[in-house]
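What follows is subunit A.
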Amino acid sequence: MQLSKTFYALAAVAALASPALAADNMQGITATTIKIGNLGPFSGDAAVFNPLNFGPEAYLRYINDKGGIHGRKFETVFADSACNEAKGIAAAKKLIYEDKVFMIMGNPCSGVAMAIKPMLEQEGIPWMGPAANPKLTRPTSPAMFHTTYTGIESGEAMAGFALSNPAIKKIAIVEHSNDWAHGYCNPASDFIKKNGGEVLTRIAMERGSTDGTTQALQVKTLGAQAVLGCLYQPELIILLRDLQKFGVAATVVGALGADFDQTVQQVNSPAAVRDKFFQPYQFKAKIGTPALKEFEDMFVKYLKKDELPKAGPPTNFYYFGVPVGIVTVEGFRRAGPSPSREKWIAAIESIKDFDTGVLADTVTFSKDKHVGVSRMYAVGLDKDGKQTVYTAWGKPLPE
Partner candidate 1 sequence: MADAPKSAAPATKAPPAWRQRRYLFWLIPLLLLPLPFYLGQYKQYVVNLILVYVPVGVGFNIVVGNLGLLAFSNVAFFGIGAYTSGVLALKLGWPWWATILPAGLMGGLVGCIAGVPALRGVRLFYLAIMTLAFGELLRWVYIRWVPVTGGSFGMSVPKASINVFGWPLPTEGDKFYAFLFLAVLMVVLTDRLLRSRFGRAFMAIKGNEQAAAAMGIPTDRYILLAFAWGGFVVGVGGSMYAALVGHVTPIAFDLAELILEFAVVMVGGLGSLVGSVLGAAIITAAPEFFREWPGFQEMLFGVLIVLVILFLPRGVASLLARVHPIFIDRYYRD
Partner candidate 2 sequence: MAALLELTDVTVRFGGLVAVDGVSLTVSAGEICAVIGPNGAGKTTLFNAVSGNVAINGGRILFQGEEIHGLTPHQISTKGVRRTFQNGGLFPHLTALENVLVGLHARVDSDILGLLLGTSAAKRAESAATARARELLDLMDIGHVADHLASDLSGGQQRILEIVRALATEPPLLLLDEPAVGLAPHMRSQLVAIIRRLASERGIGILLIEHAIELVMSVADRVIVLNYGKKVADAPPAQVRADKAVLEAYLGHA
């Protein structure tokens, strides 16, 4: 008994180690299924970002409902990273070595993503995800892909939109002291300096703040014409409210950590946001317009009740997550009836100018470019309070 156990264990190790190198790797693929790992913060204080994981899941279920790809249906294994490196590694190892998934759909927490990167590279596990940390795909890692904007694209879009107003030169940055915020605001700061703007100051505003008086008064005293806020939604709301309170007229550009609609609604003061508060915009049209309606319907139809918001329509995080599913599926479509990791990666790298139907930019990958998108719009309320998507300052996107 004991002996045979050892034998199987050794055999399994051997099976994993040697032949995999020779032939194409088909781990996670059966005649009828494709196993996908979905890694995200389902517990802990970053759980607020888990719609990023449900977006792609909705798309996979939609595809399954339509019969799957080349006769195979997707089978998702969720794993909780809790946004904690030690737990995230355990989760990823379970997906790779126990569940033997084909690939992993990414974890929005960049610390965890960085911690699992060496393992993914070693095993050659494909990864596709929405994590903001640009280091995941720069320099290019053979099997890792960003279908969505990293901190660099988003941060530059924030700065770029502010500078597209010729009147704006002096910019203040208000940010959390965490990797997420620095992931956006560091590239933003570099972009401003390179493009003729001036970064007046970088002001800290920590999570759990209940008041933004100090920050607002510093912005006011320094005479900033624009403020980049690399802040989560609660603190962004406080900053907007307090800037308004002290009559600071500066334009505010928020990072992608907040939901635009909710932020506007929760600031609850038109004067604080109209023609004043903007955010980089990842999508080709306004959420809620017919152009994106099919996605909203998809989320509502295919996600379970506890995977959707308690109240209201799906937030932009669902839309931001869904391209990960779309491009992954496109990879399988192109990889043909007998997919392998190698074929899938080649298929993804063959994607050029692919319209996801949701993102502002089309997706283009190549052998040495694993970030699929770059162009972003900006969203804001115009003078009349109408939500508008802009391509640049004062230039609304034609509807």
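In picking the candidates, the idea was that all candidates are chains of the complex that A comes from, given by their letters.
Heads up, the rule we're going with is that a residue touches a chain if its C-beta (ideal position, glycine included) is under 8 Å from a C-beta of that chain, and two chains touch if they have at least 3 such contacts; residues count from 1.
Not measured: the values here are computed from a predicted model.
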#### Entry: Identity of the candidate that touches subunit A (this complex; choices 1 or 2)
1
#### Entry: subunit A - residues contacting candidate 1, complex
5-6, 9-10, 12, 42-45, 47, 78-80, 82-87, 89-91, 93-94, 96-98, 110-111, 114-115, 118, 177-179, 181-183
